[in-house]
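My questions all concern the structure below.
Every protein chain except one is present and positioned as in the full complex.
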Amino acid sequence: MFKRILIANRGEIAVRVIRACRELGVETVAVYSDADRAALHVREADYAVAVGPPPARESYLNIPRIIDAARRTGAEAIHPGYGFFSENAGFAQAVVDAGMVFIGPRPDAIHRMGDKVEARKLMAAAGVPVVPGSPGTLETEAEVRALVEKIGFPVMIKAAAGGGGKGMRMVEHEKDLSSAVRSVASEAQSSFGDGRFYVEKYLSSPHHIEVQVLADGHGNFTHLFERECSVQRRNQKVVEESPSPFVTPKLRKAMGEVAVRAAQAVDYLSAGTIEFLVDGDRNFYFMEMNTRIQVEHPITELVTGIDLVKAQIEIAAGGRVPFKQSELKQNGWAIECRVYAEDPEHGFVPAPGRIDTLRLPEGPGVRNDCGVYEGSEVSSFYDPMISKLVTWGRDRSEAIGRMRRALSEYMVSGTLTTNLNFHRWLMDNPRWIAGEYDTRFINQEYHPETMAAGADFEQLAGLLAAAFAASRGNHRPPQTPAANSGIQRQSVWKTLGRIDSLRR
Amino acid sequence: MFKRILIANRGEIAVRVIRACRELGVETVAVYSDADRAALHVREADYAVAVGPPPARESYLNIPRIIDAARRTGAEAIHPGYGFFSENAGFAQAVVDAGMVFIGPRPDAIHRMGDKVEARKLMAAAGVPVVPGSPGTLETEAEVRALVEKIGFPVMIKAAAGGGGKGMRMVEHEKDLSSAVRSVASEAQSSFGDGRFYVEKYLSSPHHIEVQVLADGHGNFTHLFERECSVQRRNQKVVEESPSPFVTPKLRKAMGEVAVRAAQAVDYLSAGTIEFLVDGDRNFYFMEMNTRIQVEHPITELVTGIDLVKAQIEIAAGGRVPFKQSELKQNGWAIECRVYAEDPEHGFVPAPGRIDTLRLPEGPGVRNDCGVYEGSEVSSFYDPMISKLVTWGRDRSEAIGRMRRALSEYMVSGTLTTNLNFHRWLMDNPRWIAGEYDTRFINQEYHPETMAAGADFEQLAGLLAAAFAASRGNHRPPQTPAANSGIQRQSVWKTLGRIDSLRR
Amino acid sequence: MRYQAIVDGAGHELEIEEIGSNSYRVKLDGRTFDVDLRPTHGSSFLALVGNRTFDFSISTEGDDLLMISRRGVNRVTLMDRTRRRLAASGERAVAGRVELKAMMPGRVVNVLVKAGQEVAADQGIVVVEAMKMENELKTPKAGKVVEIKVSVGQAVEKGEILAVIE
Partner (left out) sequence: MRYQAIVDGAGHELEIEEIGSNSYRVKLDGRTFDVDLRPTHGSSFLALVGNRTFDFSISTEGDDLLMISRRGVNRVTLMDRTRRRLAASGERAVAGRVELKAMMPGRVVNVLVKAGQEVAADQGIVVVEAMKMENELKTPKAGKVVEIKVSVGQAVEKGEILAVIE
């Protein structure tokens, strides 16, 4: 096993990897931009190295600085997390060239799966079904129009180098085509440094279902069943569950086998995910492979009992997949709600800011992977995730009940806006509760403008009294809540000041 | 199902029951003493009723006030938690007499198991093995001496009405007998209002192992396997695990069957626990039955997937045990560390106080059932528990690794002292790691006076700089940690004050 | 103290009297409630109204208070009489005028129109990048661009006015 690992990431996934390392007795090195000097992942690590100014391209995406940080701290391996360098074959190669271990697939597999157009071709050749669309990349709006005339609206325009829901636009009407092509090409260039894009048929009522795979260097290729990721806004996942209520045992078996075949086709190593689109008739098509750990990996961990990040590290150190395919079962049900600093009432736009009060859910069946702490900032430089709230239950109904309960305990206040109310709405939505939804779900069902918060007279009286007291500054925290105990809270800082004055 | 339940308890168990209710869609009523007006269980409940001054006997143990609170708020059932009224047949009967449901066993079963001497007789008659000792209660030191001459030292002197590790003393040497008899008789009188006590042979190297049972009103009596509770200080449990590393499959089967037989002997209803002493040769003896939910129930929940508190509520509402015995398996391994405000370096004496900073562990495989929040007070009026930290792993080794990691994330500062360092020591102890321990473990292995914290030069430099800065009051919280982001943290209270001044 | 309270857009007549160190008498639209209020953690309050408990965290947005509870978020504006008059007379004068505001902090990466230009409903006006996503802000209604207040490369704050269309 490694003695020390550098984590080339930030936020909750950096903390997640640090936790896995600590459980394995491995020391951790955090890297941080100037905006993250006191971020949670720095607090949790054993070592920390500054790698540059806040913009990611100058810090978290600066290859020489990251490699140098690993060298200076004696790290033997680098875990990329998700995002940033996680699917960058050049970085993976640079790590290997520096004599260190990249915790993830071999650079070649990243490269082949990273070009979405090449990946489509490769998968088709391996007998994996793919979505109808352009055989290769397109370059002009005219080419797109020509293809669309053949396959018809709706279509998805996707960056060839994209992934993770970024650099893509769905177009239903001719009038939106220009703006979508412009956006994707521009986003692809600025985000991935590669302006090429391609076009796929947008399936009528698709489910976004993915299969987790895990492979080692000893010829073991396994899958850990599916995740249902159809609850999406802005083409990005926001709630996931495992198992999928839409997947039948027969479909599960078929998708698992195809996923393993896809992983074998690129001689895959470590954890990865095959994303499929599944239509209303349960036909499934390869969409892309994510050659990294994914945001939503915890639901698979809760249902299978396997720690995927620890498995990644052990496999990178030469170990084996820690189970046989035949031993693995789906036990119970898990749901993940991604808690973001974003505003669901205004198109889910990011709404970062400072966190003044943070109250996190706990108790049975609740896992919360958090990347922030009270008093910290959700920075506009990075992904506005606050935490991933995951619940487990013996069945879907218990998992939903626990999520509803956990959401009721979760409170965030400050200059940011959160999507907690969206999740609360979802957990009470009849179609969600029935498990009858596809990727169109949020667009069809979520109408925040028609929803009133609603408060009865007693609640109103309580909140107006609190608002009144707060606006008069009557109660300045921190104060003792146990006012009746007769013990007055005294600031530790005041005490410390007094001690010091005695000393001088 | 009930519409509304009153929880006649406080602290983490009251919060635990509120969580179960909320997951079931049941409204909750908290009761609180004057010391608990802003306690966590009050914050989490839907309704709250004041029941008296801080001393428990005047509030949480005041039957008319509790019953009246339930009546006034329209509660249909009362959950007693553990401690307080949980094993008080008189209270259970008062609840029934008031036309409400007591969530627990029938008063008769509480009564028969509550008298430890009668319970011993009852179990012996049912063919359950019991520890050698006095056939009935004793009253004088002379009687004790006469019995000890027959069965020999060491002996346990126990309050007949005791339980939960309270009201008992182990005596190894003749010289300690007087003081022990005096303490037990006095404690029994003051804590349980019943000064009777009895004497049992203290087994040479006993394990304290208990079996969880669950029974409904439809004739289903089941068990949920064992918990190993041998890590004890002051005769009270502090760390538990399930499964027990000491229990063989054969012993597990035998103890499970005997536990079910014991529950059937008192026509048991709801969740309960049969506590056994197991000697080095794996002979097991009935010690007592706890006719309530226990502190350490979460480890059984994590290993079996069953929510015991929800099962209690469902059974009280007429439901059934939510599984068949044959369906139930032990899946993985769970460990619980009880985090107390106590001082392990000074005989584990309670060390309550105010919590200034509270940083709780999160992430994979971690469950923390907490009864306090930052800024709140661990009151000297009640049990000094802060939380129950529980980890799950695929095997014992993973569960220990996660506990070690979770403990490293857990920080509490303030005027209290915690036993977190004791738990950290335990998770690194070779005998614990090997699973080779019995109830003598802490006395034999834990020598805090010989343990130095140890700090290298860099750590010393860091902590002295922090101490220096703190003592000069250079950094007054709250401040923004993201000082480089250019955004100055401004107190919300200051802002609120300014808004108000504009208004007036 | 008498107030006009606006909660989630609905107006309420409010009278509040402090009757003890943690107690308030609240007269709300003619009904009276006694509220026991305790600060707990951070900017949070626990309110007891009769036997009901309400746990609020409070934050501010402009002159509004956001009351965050397990039941959701309520937006509260408290106004005394002077203030209420001001609000009543000052608003709605800008009907027919559209202020395009930044929904999030970010950077302007493109300005698609010029001042003086006629635009159609749904036409893209400004592109703002935040969190690596580019967001094309469109005008909800047709009209004439009165003013473009930002330029390419400029950082913008949440709520900042980017363009005005009439």
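Every chain is named by a letter (A, B and C) in the order it is written, and numbering of its residues begins at 1.
In this text, contacts are C-beta pairs under 8 Å (C-beta built on N, C-alpha and C of every residue); 3 or more make two chains touch, one makes a residue touch a chain.
The structure presented is a predicted model; accordingly, all values stated were derived computationally and were not measured.
In terms of the touch definition stated at the top, the absent chain reaches A, B within the entire complex. Considering the full assembly, B:Asn421 is the residue among B:Gln93, B:Ser205, B:Asn331 or B:Asn421 that touches the omitted chain.
Summary of contacts with the chain left out: across A:Thr73, A:Gln212, A:Thr300 or A:Gln459, the touching residue is A:Thr73.
Considering the whole complex, the residue from B:Gly152, B:Gly347 or B:Gly435 that touches the absent chain is B:Gly347. Here the missing chain is touched by one residue of B:Arg72, B:Arg234 or B:Arg282, and it is B:Arg234. Residues 29-30, 37-38, 42-49, 72-73, 373-376, 492-493, 495-496, 499, 502-504 of chain A touch the missing chain (whole complex, contact as defined above). Residues touching the missing chain, restricted to chain B, are 166, 179, 183, 186-187, 190-191, 234, 343, 346-347, 349-353, 356-359, 374, 380, 382-384, 408-409, 411-415, 421, 424, 452-453, 455, 457-471, 474-479, 481, 483 (touch as defined at the top).
As a convention for this text, only the chains that are shown with their structure count from here on.
Under the stated contact rule, the graph of chain-to-chain touches is complete, every pair of chains being in contact. Note on chain placement: the centre of chain A and the centre of chain B lie 36 Å apart, centres being C-alpha means.
In chain C, the residues that touch at least two other chains are 38-43, 46, 48, 52, 55, 58-59, 65, 78.
Under the contact definition stated at the top, the residues of chain A that touch 2 or more other chains are 356, 359, 408-409, 470-471, 476-479, 481, 483.
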